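Omission of a single protein chain aside, the complex is shown with its protein chains in their original locations.
Letters are used for the chains, namely A, B and C, taken in the order the chains are written, and counting of residues starts over at 1 for each.
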Amino acid sequence: MAEATGSTLLNEQPAASAGPHSKVGAVLVAGGGVSGIQASLDLAAMGFKVYLVEESPSIGGRMAQLDKTFPTNDCSMCILSPKLIDCARNPNIEIITRARVDEVRGQAGNFTAVLLKKPRFVNAEKCTGCGICQEKCPWKADSEFDCGLGKRKAIYTPFSQAVPNVPVIDPERCAYFLKGTCRACEKFCERGAIDFSQTEEKVEVQVGAIILAPGYEPFDAAKKPEYGYGRYRNVLTGLQFERILSAAGPTGGEVVRPSDGRPARKIAWIQCVGSRDAAHGRNYCSAVCCMYAAKHVTMAREHDEGVQATVFHNDVRSYGKGFEQYYRQVSHMPGVRYIRSIVSTIKELPGTQGLLIRYWGEDNKAHEEEFDLVVLSVGMEPGPGSLELAEKLGVEVDANGFCRTSPSSPVSTSRPGIFVAGVFAGPADIPQSVTMASGAASLAAQLLADARGGLTTTKEYPPEKDVSGERPRIGVFICRCGTNIGRVVDVPSLADYARTLPNVVHAEENLFTCSIDTSRRIIEAIEQQGINRVVVAACTPRTHEPLFRDTIRQAGLNPTLFEMANIREQCSWVHMHEQEVATRKAAELVSMAVARARLGRQALHFSLPVNRSALVLGGGMAGMTAALSLAEQGFPVHIAEKSDQLGGIANRLRYSLDGEDVSAQVKALVARVESHPLITVHRNAEVREARGHVGNFSTVIAGRGDGQERNIEHGVIIVASGANEGQPSGYPYGADERVLTLLELEDEIASGGAHLARARNVVFIQCAGSRSDDRPYCSRTCCRQTVKLALRLKELNPEIDVHVFYRDMMTYGLSEESYRLARERGVRFHRYRPEAPPQASVDAGSQALLVTGEDCDLGRVAEVKADILALAAPTIPNEDNARLSSMLKVPLDSDGFFLEAHMKLRPVDFPRDGVFLCGLAHGPKSLDEALAQAQAAASRAASVLAQEALEALGTVAEVQRRKCTGCGLCQAVCPFDAITIDEEAKVAVVNGVVCKGCGACAAACWPGAIDILGMSNEQVLAAITAL
Amino acid sequence: MMSGLSGPMAANRPQLDRIRGVEGLNAELCFSCRKCSAGCPVADDMDLAPHQLVRLAVAGPEGEALRSSGIWLCTSCQTCTTRCPNGVDVAGVIDALKQRAVASGVKPRDGRMLAFHRAFLDDVKARGRVHEMSLTARYALRARRVPEGILLGIGMFQKGKLPLIPPKKTATRELRRLFERGKGK
Amino acid sequence: MEEKHAQSVEEKPAQWEPRIVAFLCNWCSYAGADLAGTSRLQYPPNTRTIRVPCAGRVNPLFIIRALMHGADGVLVSGCHPGDCHYLEGNYLARRRFALLKSLLEYLGIEEGRVQFAWVSASEGGKFAQVVTEVTESVRKLGPAQRLVRAREQEVAS
Partner (left out) sequence: MTVRVLSYYPGCSLHGMSREYDESTRLVYRALGIELRELANWTCCGASAGHSLDQELAIALATRNLELAAAAGNELVAPCAACYQRLKIGEKESASPVTVLHALDVISSPETLDRLRESLQRPLSGLKIVLYYGCLLVRPPEVTGREDYEDPQSMDQVMAAVGADIRPWSFKTDCCGAGLAVARPDVVRRLSSHLAEMARQAGADCIVTACPLCQANLDTRQDKGGLPVLYFTELLACALGLEGTESWWRRHMVDPVPVLKKAGVI
């Protein structure tokens, strides 16, 4: 348990080791949600010590509360939980829960942070996570994790996958603290782990940088009293509905009404509760609610096909990657309605407790309808803790309480050395948060490059014994887990039975096999009895296998010589009343584990030297930012730019929505890149060929002019090849010089063009090519661009009339403020329906450019004589993408942009190790988003480059050349491109570093020539036979 | 879908003296979420719904809004104003439209409510305090119709609810000055 | 099985009980099974789990071998579509499984002996339910003898 070492390590840390001016190779991450977790993992991988400080009892944050995630409908906990375990296991991440930052002294590079750590009242070193205390505790409280819909005890673990998996006593609820009696938990804890004497501690840590990732609070829906939240039981918040949907939630995943437990068949969602609500001081869009509501609809219908779903909304903001397609799909499902009308109030009907909603229909009439359940799509806001943190650290926040950042440095706070990630920097979804987290990690790594590796530890192990020639000598250790196993399974007879199994030379029972004293006994037994295979029968290997593998490694055994039998979660706990049968099942599970262990072979330790340099494809803002970040960390970088100029599409931007001068920003970055000694820029360069794998790539680039080829050796690739502004169609673009794209208009404004001087009426048309059948995605930036340009036009000439024809204004996040400002300044917005886009024509007589378009809210057609017509042309993928994709063996999505490894948690990685992604190549995005993503890609790349050699061990595929026919089936099914076919020898060759050991190849190979070490066909078959 | 209004609007016809600019009403901030119309108790009876009135007040053609009978149906219950996420004083915008319609002599499509308001103020001006019977009579004259509620009124009268004798006139001279001051503007 | 069971562990119940091998993927279904445990859900004790990295790891040979060695049923369970830790292993498994089904049909193995299920890490309840259903359906089919006999004949010859 990572926390076990917490306070001791902290106290031992030599505060004086770093002088006041030298940099400290450690980073404090405040907040243990998905952002904090990602930043910590990245930093640890880059060679920094991390203190991950979390206020609640477990890391995991809001994401742990979610049921599924959009747009992939992934199970949230399934994809998060491995990251939690990675954090817990990482020797360089110290998780400090129930703690907050109280004070920070010092400056960038060398801070002293004072933490206040609340007592847990449970000794983490003694606790085994058996859960008996929670079972016996008689005091209940509303579960925070279940948003008050379920109960927890006064001693509790917030959720079953919590890290650390150590319960905490809530002194506000515990009878011992309130009345001085009870102590039931103490009485029943067989390990004596309960410790009522713990008190609040003050802990100091020395760090070089700080990353703030304190997350958000959902908007308190009771502040919109018209919706009756808190008064009507069947009105829930979005987060509560997540818990309802969750199979592990208070209703077991049944979509039922809290008032009577009956299935909810007619469900309404109300959007923008606490968002886009300047009247309640929330002049921003929460950026995620449109999509989470669409996800709720999908999930509710998946649980019960009969669910009728109605979403009451304003603009639908489907601006992200894959969002528009997702929204289209959901809105076209049978039984699903999207109604553009924010609801004024909810009435609870007497008797049925049904909820009456009145809305304004598209037919221009009021309608009333009864629903079983209403979900309020609440927005997000910085919590009071975040504001306090910012104040204590002297970090500026904006009017809404979000951390102040600038478009040119989207993850830096106002205080040097302190960075920000996640929703505290402004409303953001998970991928954006994770991206910011990696980006912040990258900036911290840049700042502390000199101190990298200074405080990290690698565990030392004795030299590994070679047991390959030895006869198996198996030791079996059976855990009673207090009474958790022992009460149901007859452990003594199980041990007797184990001794009868072939090759078992030792079997014993332990009260707790995972305790420190038992691990000493295991090491002794291995040494004294010559044991060369170990089996532990205890709890689930998912949490404890790494611990035992580590134990046998300390005794000089290869970790793959270990097997586990799960006789707790999958035996004693699920057959509590059938002792005899459970014992027999446990015996068979042990027999199977012994059979696997008998055939266990020690795995090789791979070590692959890393070429510690990078190749960045694309010299736009994203590519240059990524390159600079890596170079600042000391890694040589090559930039291959297709054109003769650095800067990419940003060369056509003049200023940002916030009024920053983009041209100056581009110039400054180009100058820094060009003068950096570690960066080599190749202009007019085209990639011809790319070979190799993570750590050792070899890429051929050729000059576009001279065709001269050049070979570059490098360890990682960052794809930052950008995208283009497409041609708008359907309007007299190209035929009439008054018709421009947004980028052209920006240029016109910046250069004070002739058109502009005479213009009295400027018309914008949104979605001129996006969100269409043949291009079914939102180009994300156009609405913001339009608002920016409209405001600039009004600034230049307040008398000018500006009309915007739009479908949904995608001014998500904090840019909602600019949209409001544009309305205030008199820009007129007219909504049109997708089936009736505006028309533009030139009057034959007067040569006037006439735009006619729907104004849905007035129900009539608006006619405008335009001096300038600006079209929001789509952002389109580079024509080069398909070629690059096949050359680099990385996928494209259906729109032609590059597809990341995982839309939520690996937004800048590719499935192929060592290749990363950022900028418009990934999809449309604004400049600040591209910059954050570029920092993130640099962080991910640096975690490879920070290692001198890549180490890999264990369960990877290996080929028996004798049996292999070189048919290539394994290569075809391998999702990681870890297999190549040696065409000469006609055999498959596995790259052990790239292979993840999933076994798809082994299952596909009929001759059985390819197999997974540590999970071989032979072992599985032996286990089956041992039944 | 394209109901309520029809026919084109020339969006860049110059607008005179728009409601935008009237301080505190914030009409121009509307983003057409329709919450006002969804919550309005009488929106269904209006020819133009509150969100449309706000929109017309900002972007015109304002004449359309001034002629609307919808503005005269507003009960001033303030539900729209109270719940508007943009802080638009919707009821205030509608009041401003009514006042402007009166000031510019625009006749509503349905004149009943205007007749009632006029009758009411006539009675205030004449007596200082309103006398229900006299108000009803004034309304009948102004609207040139027998009030629909006349039978009910008789019932109420029989119950002793409606006093026949008007209260004595109060401060009428002072009130006349207030009325005249208003007119002078 | 072989003569290795000792004392109390060795005694077999008088009545026949189905024996089911469950291949569970590590990232979703195995975690779901663990969650059933932490939630103390009770289900029939007839399954014997083999943890595999991914449903895509399950070689059809494993299933046939299990049926040959006295298993009366086999359950293969992986992540929901789209959730695979290894990108698309569960799709691969599903395709392979469809093929295997026709093979089993050819071999005369009744439908229902070999089943596939999606169980996520948060679906402890669903796991318990799946195990209960599979156990019941195999119980209805009775002992699986066809492949066991085939093996015995093969061994004999």
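Details
To be clear about the criterion, a residue touches a chain if its C-beta (ideal position, glycine included) is under 8 Å from a C-beta of that chain, and two chains touch if they have at least 3 such contacts.
Computed from a predicted model, the values in this text were never measured in an experiment.
Taking every chain of the complex into account, the omitted one touches A, B.
Contact with the chain that does not appear here is found for just one residue of A:D42, A:D170 or A:E348, A:E348.
Counting the whole complex, the residues of chain A in touch with the unshown chain are 225-226, 228, 231-232, 345-351, 356. Even with one chain removed from view, chain B keeps its contact list with that chain: residues 41-42, 45, 72-73, 75-79, 81-82, 91, 95-96, 98-99, 102, 112-113, 115-118, 120-121, 124, 128-132, 135-136, 139, 143, 147-149, 152, 155-156, 159-163, 167, 170-171, 174-175, 178-179, 181-182, 185.
Simple rule for what comes next: only the chains that are shown with their structure count from here on.
A straight line joining the Cα centres of chain A and chain B is 55 Å long.
In this assembly, the C-alpha centroid of chain B lies 75 Å from the C-alpha centroid of chain C.
We define each chain's centre as the mean of its Cα atoms; on that basis chain A and chain C are separated by 33 Å.
Looking at chain B, no residue sits in touch with two or more other chains.
For chain C, the set of residues touching two or more other chains is empty. Against chain A, the residues of chain C that register as touching in their complex are 1, 4-9, 13, 19, 21, 26-28, 30-31, 33-43, 45, 48-54, 56-62, 65-66, 69-71, 79-80, 82-83, 85-89, 92-93, 96, 120-126, 128. Note for the complex: chain A touches chain B at residues 226, 272, 276-280, 314, 340-345, 358-360, 362-366, 760-761, 801, 803, 809, 819-820, 823-824, 826, 828-831, 833, 852, 854-865. Residues of chain B touching chain A in their complex: 1-12, 20, 28-40, 43-44, 49, 51-52, 55-56, 58-59, 79, 83-87.
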